[in-house]
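As you look at this complex, bear in mind that one protein chain is not there, while each of the others sits in place.
For chain A:
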Amino acid sequence: MSTLPSKTLDSTREFFRRDQVWPFLAPEQATVNVDNQVILYVEGLNLSFDGFKALNNLNLYVNDGELRCLIGANGAGKTTLMDVITGKTQCDSGTVFFGQNHNLLNKDEAEIAQLGIGRKFQKPTVFEEQTVFDNLELSLKTDKRVLPTLFSRLTPTQIDRIDEVLKTIGLAKHRFMLAGALSHGQKQWLEIGMLLVAEPRLLLIDEPVAGMTAQETERTAELLTSLAGERTVIVVEHDMEFVRSIARTVTVLHQGSVLAEGTMNQIQSNKDVIEVYLGEEAAAGEHA
């Protein structure tokens, strides 16, 4: 042993330190680190489709527990941004972090969903051939691998959870109805319910009140505001009245990057915003 050069021994010891944890052996942390109060970091995001820049050096930070509204004209990149965050679309460059410890760009849709990012689509997509209850059961926060799913059973807690959500979304009477038989507004609600039952940390909601009556819209606004605090909510919406009623912070997107950010009043008085987005509406408002 003594003939072994001590230098080699030292470097070997250094290399195989007892407290060494190889990065690939470290378990991936299931918790989301939000020590800096920020839950979503989007930095320098670029994406182009055939030369059209859908996202152009986009930076966005969303605080934990915030209710954020994204507005912008058609083609401003709102839905594309959501696609990148949820793993549907690959971006050309940039970083997206969920908390400080989860790089979302190297994960697929299912992994991202399991981390606790829920998404509601513009067009309500529910499983039409299955009952309202089954739709919610499928969305429950559970082990979603194949075998555990095969042997899974609903626990009383889970059933209570589903009942509670059914009440919240006002579909308690329709629990055994096929989801395809629901009205458009009810489908929207069911989809929101599917998000709620999954208990996500971050909800991305694309046009939640499209096709809803005034009354339903009001209830949606109430629901979304009640969610904020406990969960982080990002809402994309065209209905300015609705945005005004829920938003504390509004981000305006324009041509793939952030144009302005602030409270609704700040946004409305922002010159750039008036020029590119609110311009017509503001002008119309003055005439009225």
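Note that in this section a contact is a pair of C-beta atoms (placed from the backbone, for glycine too) under 8 Å apart; a residue touches a chain by one contact, two chains touch by 3 or more; residues count from 1.
The rule is simple: contacts and distances are computed from a predicted model.
J.: As a check of understanding, state which of "Cysteine sulfinate desulfinase cysteine desulfurase", "Heme exporter protein C", "Urea ABC transporter permease subunit UrtC" or "Response regulator" is the UniProt name of the chain not shown.
T.: From the choices "Cysteine sulfinate desulfinase cysteine desulfurase", "Heme exporter protein C", "Urea ABC transporter permease subunit UrtC" or "Response regulator", the unshown chain carries the UniProt name "Urea ABC transporter permease subunit UrtC".
J.: Could you tell me which of A:Ala76, A:Met194, A:Val209 or A:Ile267 touches the chain that is not displayed?
T.: Among A:Ala76, A:Met194, A:Val209 or A:Ile267, only A:Met194 touches the chain that is not shown.
J.: Based on the whole complex, identify which of A:Asn33, A:Gln130, A:Thr168 or A:Thr225 touches the chain you can't see.
T.: Result: among the candidates, A:Gln130 touches the missing chain.
J.: Of the residues listed, A:Asn63, A:Gln122 or A:Ser152, which one is in contact with the missing chain?
T.: Looking across A:Asn63, A:Gln122 or A:Ser152, the contact with the absent chain belongs to A:Ser152.
J.: With respect to the chain omitted from the figure, which of A:Lys78, A:His102 or A:Arg119 is a touching residue?
T.: A:Arg119
J.: If you put the missing chain back, which residues of chain A would it touch?
T.: The list for chain A reads 86, 88, 108-110, 113-114, 118-119, 121, 125-130, 134, 137-139, 144-146, 149-153, 194, 198.
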